[in-house]
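For this view, one protein chain was removed and the others were kept in their places.
Up next is chain A:
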Amino acid sequence: MELLKVEHVSKIYGAKETQVKALDDVSFTVEKGEFVAIVGPSGSGKSTLLHILGGVDRPTSGQVILDGNAMYQMDEDGLAIFRRRQIGLIYQFYNLIPVLNVKENITLPLLLDQRKVNEDYFQKLVQQLGLQDRLNYLPNQLSGGQQQRVSICRAIMASPAVVLADEPTGNLDRKNSEEIVGLLKQLHREQKQTLIMITHDESIALQADRILQIEDGKIVKDEVIRR
């Protein structure tokens, strides 16, 4: 079942002589439950694409339809609400809120939505991610790997339609990187979570179901690794 549809998305920065086309007429679809890796050299537009998919950056032209919702036809507030319910974002630098503890950071999308936290689901997630003993800790009291786990937890706490990860292991050592990728794969497998990840690491990319290769703002390759 088609979950995500990207139609002729372009992103242009600047004007006239300083114009930069970060994305050039990109179109593709993602099925529900698919694990897609986006690869490409630096400056190819992969992060720009991910952020447009995540609703945190508007395309210059084109459309993104997620779960039947045309994202860029919504107003700012509508998009914000949609984002916290349907999209989970994981950044390279974690981007946790420094004044909130682990539990608060994880449940932030629900708190913003004024929804009650499903305690059973929460406990299951934190157990799975090994955070059960760190719930009252502030981000500055956690290691990089632990912070990224919190970030992952936060991304999936609201059971979003899609989880977008922008180089989630870019700031971690090898051991932590492997653990994080493993966790993401586990979530993808067990919860049939649709996952789109940007990575430089070929070995991580090969663990995905499908690889999209981007160069100079265009998709140059769309390879299915496993069905």
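We adopt the following convention: a residue touches a chain if its C-beta (ideal position, glycine included) is under 8 Å from a C-beta of that chain, and two chains touch if they have at least 3 such contacts; residues count from 1.
The working rule: contacts and distances are computed from a predicted model.
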Omitted chain (choose from "4Fe-4S dicluster domain-containing protein", "Multisubunit sodium/proton antiporter MrpD subunit", "Putative ABC transport system permease protein" or "Peptidase A2 domain-containing protein") - UniProt protein name: "Putative ABC transport system permease protein"
Residue of A:S27, A:S61, A:Q123 or A:N136 touching the missing chain in the full complex: A:N136
Among A:S10, A:N69 or A:N101, the residue in touch with the chain that has been omitted: A:N101
Contact partner of the left-out chain, one of A:V6, A:V39 or A:L89: A:L89
Touch criterion as defined above, residue of A:I12, A:I65, A:I81 or A:I225 at the omitted chain: A:I81
Residue ranges of chain A at the interface with the undisplayed chain: 47, 51, 54, 56-57, 76-77, 80-85, 87, 89, 91, 93, 95-101, 108-109, 111-114, 136, 138, 140, 154
